[in-house]
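Everything below concerns the one structure shown next.
One protein chain is absent from this view; the other protein chains keep their places.
Moving on, here comes subunit A:
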Amino acid sequence: MAEVEETLKRIQSQKGVQGIIIVNSEGIPVKSTLDNQSTVQYSALIHQLVMKARSTLRDIDPQNDLTFLRLRSKKNEIMIAPDKDYFLIVIQNPSA
């Protein structure tokens, strides 16, 4: 519990971080710093994206695997770090 909190604090202290979400492998949010509605929306959509990205890479090369996914948009950047059972989503606004 404490480690998780510490992780969140460390990331949150970085400049421009708008929100952090920890999602399990099925797409159900475990921990989040955003409100419930945004959390649920982000986890469902990003879970699908991660699955797709992962399967794309493994289709091309089965030995390969997804290590990090960065989604840059006009307004902010979404960073996704997938793990075996969970993945970490961080939303940052670089210019803020």
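Going forward, a contact is a pair of C-beta atoms (placed from the backbone, for glycine too) under 8 Å apart; a residue touches a chain by one contact, two chains touch by 3 or more; residues count from 1.
We adopt the following convention: contacts and distances are computed from a predicted model.
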Practice task
Between "WD repeat-containing protein 63", "Small ribosomal subunit protein mS40", "serine C-palmitoyltransferase" or "Sorting nexin-1", choose the name on the UniProt record of the chain that's been left out.
Solution key: "WD repeat-containing protein 63"
Completion exercise
Against the hidden chain, subunit A presents residues 1, 3-4, 7, 10-11, 14-17, 22, 24, 26-31, 40, 43-44, 67-68, 70, 72, 77, 79, 81, 83-88, 90, 92, 94
